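There's a structure below that I have some questions on.
Excerpt of the complex: some chains, original placement.
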Amino acid sequence: MATISPPPDPEADPRVRAVFDDIRATRQTDFINNVWRYLAADPGLLEEVWRDVKAVLATPSALDAKTKEMIYAAVSIANACDYCTHSHLASARARGMTAAEQADLLRVVATASKTNALLNAIRPPVDAAFLAPDPADPNPGTHP
Amino acid sequence: MATISPPPDPEADPRVRAVFDDIRATRQTDFINNVWRYLAADPGLLEEVWRDVKAVLATPSALDAKTKEMIYAAVSIANACDYCTHSHLASARARGMTAAEQADLLRVVATASKTNALLNAIRPPVDAAFLAPDPADPNPGTHP
């Protein structure tokens, strides 16, 4: 199904091995899912993607890990990414998302997609109350 | 900018008036933003959209209101809906989203969009561990 082949023995490459070791240590599991096995075909890209995902999803920040995985899954659904939808819904469940929370997530994604389409059809002007001011702009509200 | 005209005196229609009254009561504000003023051109559609949005965003459920507004905003960004992005980021802030949480939201949306594109390019098979079983399926894993 894929457009690139994963290397047959990815951890023979020390850069791949280091990323896989960090994935296992960070997630406290031996399971390396397919996205990492396939990205191993390009160690530089593997390092970059893991750095990004770790920074956003595995590093403490203002939002808790479960909420971040749910937002990640919502975007993946909207972008029609099959692999990402499966993996981030699974991650959100692993982070504690309950069945009731998943049902809520689906309802919000579905209703948002409905009103997104409706507003992209009607295209009302954005209320001035919603616009953030730009202190360097002498003529707010008339930008093209 | 819009594709339809809002009625000049929307609350002259009792169905519109009833929805606007419910919006004001539910949100405890006199502010009726443009989406509702424009939808008032079609009272049936106005009633339906308010029913949906109220059910999802203004009714207690498993997820708190702030989290639901953040997910709604994330989907709106992914769907490139200008009006919805402004209004739901503003709603999330009104529900208590802090600047640090908004920064987190943007980071998750941005990183998800990056890996969504990457996985839509590579298209690795979904790991069996992520697939939910179907008890009625005699031959799982070989669906077209």
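Observations, loosely collected:
The letters A and B name the chains in turn, as written, and every chain counts its residues from 1.
Note that contacts are C-beta pairs under 8 Å (C-beta built on N, C-alpha and C of every residue); 3 or more make two chains touch, one makes a residue touch a chain.
Please read these numbers as outputs of a predicted model, since none were measured by experiment.
The full homomeric assembly consists of 6 copies of the same chain, 2 of which are present in the displayed coordinates.
Note that in this section only the chains that are shown with their structure count from here on.
Note on chain placement: the centre of subunit A and the centre of subunit B lie 17 Å apart, centres being C-alpha means. Per the touch definition, subunit A reaches subunit B in the complex via residues 1-4, 6, 31, 33-35, 37-39, 45, 49, 52-53, 55-57, 61-63, 67-68, 70-72, 74-84, 86-90, 98, 100-101, 103-105, 107-109, 111-127, 129-131.
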